[in-house]
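After this line comes chain A, so read on.
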Amino acid sequence: MKDGQKADILLREVRLALGEQRFHFDCSIGEGLITAITGRSGSGKSTLLNLVAGFEAPQQGRIVIGGQDVTELHPSERPVSLVFQDNNLFTHLDLFTNIALGISPSLRLAKEDRRNVSAALERVGLGGFETRKPGTLSGGERQRAAFARALVRRRPVLLLDEPFAALDPALRSTMADLLLELHRDDGTTILMVTHDLEEVRRLADEVLFVEEGRISFAGKRDDFLAQETSGAISEFLRRS
Partner candidate 1 sequence: MRKMNVFSLIATATVLLAATVHAEDKKTLTIYTYESFVSKWGPGPKVKAAFEKTCDCTVKFVAVADGVALLTRLKLEGASSPADIALGLDTSLFKEAKDTGLFAPHGIDAAGAKVPGDFKDDVFVPYDYGHFAVIYDTQTVKNPPKSLKDLVDGDPSQKIAIQDPRTSTPGLGLLLWVKAVYGDKAPEAWAKLKNRVLTVTPGWSEAYGLFTKGEVPLVFSYVTSPAYHMVEEKTDRYQAASFEEGHYIQVEVSGLLKGAKEKDLAQRFLSFTLSPAFQDIIPTTNWMMPAAATSQALPDAFSKLVKPQKTFLLSPEEVAQNRQAWVREWLTAMSIK
Partner candidate 2 sequence: MLTQAEARRALAGGIVALTLVIAITALPVLALLAFASRFPENSGFDAYTFSLLRFTLLQAVLSTLLSILIAIPVTLALCRRPHFPGRLWIIRLMAVPMGLPVLAGALGLITVFGRQGIVNQALLALGLEQPLSIYGLTGILIAHVFFNFPLACRLMIAVLEGLPQEYWRLGASLGMRSWSIFRFIELPALLRAIPGAAGLIFMLCATSFTLVLVLGGGPAATTLEVAIYQSLRLDFDPARAIAMALLQILVTACILALLSRLPANDPMNMGEGRRISRMDGQSWPARIWDTGVIMCACLFLSLPLLAIAWAGLRSNFLEIVTSAIFLQALSTSLAIAMLSAFACVLLALVIAFARQVVAERRAPPRSARIFSASLGSLSSLVLLVPPVVLGTGWFLILREIGEVSRFSIPIIIVINMLMALPFVMRVLQPALQSHRARTARLVASLGITGFSRWRIVDWRVLGQPLAMAFSFAMALSLGDLGAVAMFGSQDLVTLPWLLYSSLGSYRSHDADSLALILGLICLGLTLIGTAEREMRP
């Protein structure tokens, strides 16, 4: 495992057809940066993320993370952690167990692992919440717990699928601050799907704009925000 290492992500001529929809991605995602995947709903943002995570297998092309070809690898063998918009925690298990599963999926824990779990909870502001069940937490707290699990996994890539979409605006900005703080400390490569322009402004170093199954823009955030020529992007910028 590449503990704490940084890794870049390459999608080389990746092609996939899901029903009527066709996808074609070819891009590189910078090491140690926060890259936002954005675009209209249904454009293929989540599919791009699922390909990197391993939930979808490409019909053609290769996916390379940190120099390692992961195309054939099971999701668990890829150097990535995940946070979804919702349902990140098993509601019948307490927070400690939920997070410890990130260290050992069969819950074989050393003493140090237990300390790490508590430390991770501490870092996301949930110190002492070990025995709480997810049902007793607020939406923001549940997402914090999901980040805590990503922390203990110490994978070089963190994939986020609209992680703040279910939260209210005030909470979103607090969570964004938390994410930036964690990113500063660990320098993980972060790939996040979002449709919120505010989040792009606040968090992203780079932006991938997905349009009808292809990437129509890839570049610096400021360049993206300045785009006025491309019809779809300027429309997206105006709407948001």
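By definition in this document, contacts are C-beta pairs under 8 Å (C-beta built on N, C-alpha and C of every residue); 3 or more make two chains touch, one makes a residue touch a chain; residues count from 1.
If you want to know what made the cut, all candidates are chains of the complex that A comes from, given by their letters.
All values derive from a computational prediction rather than experimental measurement.
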In-complex contact partner of chain A, selected from candidates 1 or 2 = 2
Touching candidate 2 in the complex, chain A uses residues 19, 53-55, 74-78, 80-82, 84, 86-88, 90-93, 97, 101-102, 105-107, 135, 153
